[in-house]
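With one protein chain held back, the other chains of the complex are shown just where they sit.
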Amino acid sequence: MGIQEQYRSEAAGLLSSGAVKLVIGFGEGSTVERRRPVFVRTPAETERLVLDGGCVANLSTYLLTEGLLSDGKSVAVFLKPDGIRSINILAAEAQLNPEQVVIFGFDIEEGQVRALEGRKASDFAPVIGVAKAAGLSAELQKEAELLDQISAAERFEYWKDQFSKCIKCYACRQVCPMCYCRRCIVDVNQPQWVNTSSHTLGNFEWNIVRAFHLAGRCVACGGCDRSCPVNIPLRLINHRMAKEVLDAFDYYAGECAEQKPVLATFRQDDPETFIL
Amino acid sequence: MTRILPKNRLDDCIAAWRSAGFSVLAPVRRSDLSRFEEVERSEDMALDLVLTERTIKDHFFPQTEPLIKYSIKKHDIDTQEMVPPERKRVFFGVRPCDASGLAIDDPLFGWDYRDEYWFKRRDNAVIVTIACTTSDDFCMCSSVNLSPDSTKGSDVMLRPLQNGSGWQVEALSDRGNALLGPISSILKEGSDATASTASVPVRFDVDKVMAWLADPASFESHFWKEISVRCIGCGSCTFLCPTCHCFDIQDEGDTYTGIRRKNWDSCSFPMFTMHTSGHNPRNTQSTRWRQRIMHKFNYYRGKFGVNSCSGCGRCTRQCPVDMGITETLQAITNLTK
Partner (left out) sequence: MSEPFEPKIVAFVCTYCTYAGADLAGTSRMKYASNVRIVRLPCTGRISPMFILKALQKGADAVLVSGCHPGDCHFAQGNYHARRRWTVFRALLSFTGIPEQRIRFSWISAAEGAKFTELINNLTEDIRKLGPFEQYHELQTVIETQATY
């Protein structure tokens, strides 16, 4: 039995026993290659669940849908290691109770799906440990380094060009499990910190603010990068932030539910090379 | 015999229009994004694209636009109106769906108040459309009573020749005729066959959809909740739509000086209908998605006699969660079977 069939039948079992009220997984999309989030509430519907190399989205975003977990019932969700890290962060930030989340863990290697052992977020600590040991994406690091090597003025021009494309559709924010604020800073107008208009300055400010708010929280699921309709390489900024917290504070986001948010804690001997 | 624009004379064509005072805008792929930009040479044009990622709407109704500058001094308020420059522009290589989008929005911007920001640009623009010979999985013009060679909103229609050497030219309006003046020596007579247009399957029954939406019982249907459950509430479908036209007026500045701007807004955002009291009449994503569909295929038709959709399919093509108008309208079509 393949992992897809195995998870389908386990999902059906959880639903029929009432252990979970909902399964959030992947289903067929509008084209052969596309996969889309599906919401399964009955055992029969589990036939719609698909699990293959195209299932890359981080579905943990949906767990914070208003009211979904407030009845104390459990929800099952298909997650890759990045998504499981998101659950840990959301738990650490008191946004959900990890006991209410049943995880169908999987990973994709060279297009092939592999099942991950465990059902609770805490079961996956070894998997996340392996991910941390493997380090941040070497591919992204290479891309980001290219930018680090050019002068600040050239970098500014690069990002100006990229951010000038932004239309403030906020797909990056909406798709992100970490962007759960009921009222985003850009929607606050008393005082208005950043320009809400989508001119290049406003776009610059918005993207800086979002990147900062994700520092030490982003799990590099790539959701924002994929969903950006104007193809801004958001992955690079987020990677640069992840690298900064790793290098400076040995912090890897989402290791466990007890991990304190990186910017809500400190050590007395934190590095401060830049302070005069 | 018809008039032919040979492909190898495109550069002369651009030069002729430019010396006649036009800026020429065409599909361009730059910085990993395809959109309409000013071009000087034909080699910069990306005419092979099925569709640019951004619509030409951007050039008539920009995402942010200054309306007035204000400054407040003791008992005085100075305002200085900012109006778009009068600039003659040719949009070359527009797709029929994008051209139709402009025509669909015209009545809206001229309805109770004539929006100068829109019409100053519209009146000075000539739309040169190229009929589609290719399409993708998301194109749906044929489902909304348009087609890969519909002429709605176009001033000049170009139909690709079968041998790929150029386009058959047809002027559709006075503006289109006038545009052919400067290039009359470039056009030649010919009887080459035109390539067959793309075949875009009909994906839903728009008449059934409209009938269902018009039924008052549909408004509270459980359908809306089911269909929109995975919608994450971003605005990319509205902002990439060639007909979506909602905007917000914002004052940007401080107590003394600033700029009043017209910015795109989206019915997908909770803030769109949020009242000062905190009450939000559309407080769930399903009601917001319902509004979007209802507006396009029910209310807009009621007011202006056309559906506010030109079938470009961008809403589905780039949706982060693979939603879009097509799927919803297919589902409605199936409901009424």
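Which chain is which? They are A and B, in the order written, and residues in each are numbered from 1.
Here, a residue touches a chain if its C-beta (ideal position, glycine included) is under 8 Å from a C-beta of that chain, and two chains touch if they have at least 3 such contacts.
Small disclaimer: the values here were computed from a predicted structure and weren't measured.
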| item | value |
| --- | --- |
| Omitted-chain contact residue, chosen from A:Val56, A:Ala125, A:Val209 or A:Cys256 | A:Val209 |
| Full-complex contact with the absent chain, from A:Gln174, A:Thr200 or A:Gln259 | A:Thr200 |
| Full-complex contact with the absent chain, from B:Arg3, B:Arg18 or B:Lys69 | B:Lys69 |
| Chain A, residues in touch with the chain not shown (by the definition above) | 144, 147-148, 152-160, 185, 193-195, 197, 199-202, 204-205, 207-209, 211-212, 215-216, 237, 240-241, 244-245, 248-249, 262-268, 270-272, 274-276 |
| In chain B, positions touching the absent partner | 58-59, 62, 64-66, 69, 82-85, 87, 89, 121, 252, 259 |
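Note that in this section only the chains that are shown with their structure count from here on.
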| item | value |
| --- | --- |
| Chain B - residues contacting chain A, complex | 31-33, 53-54, 63-64, 137-138, 229-230, 232-236, 238-240, 250, 252, 261, 263-264, 266, 269, 271, 316, 318, 320-324, 326-327 |
| Touching residues on chain A, where the partner in the complex is chain B | 29-31, 34-39, 57, 61-62, 161-162, 165, 167-171, 173-175, 187, 192, 195-199, 202, 223, 226-227, 229-231, 233 |
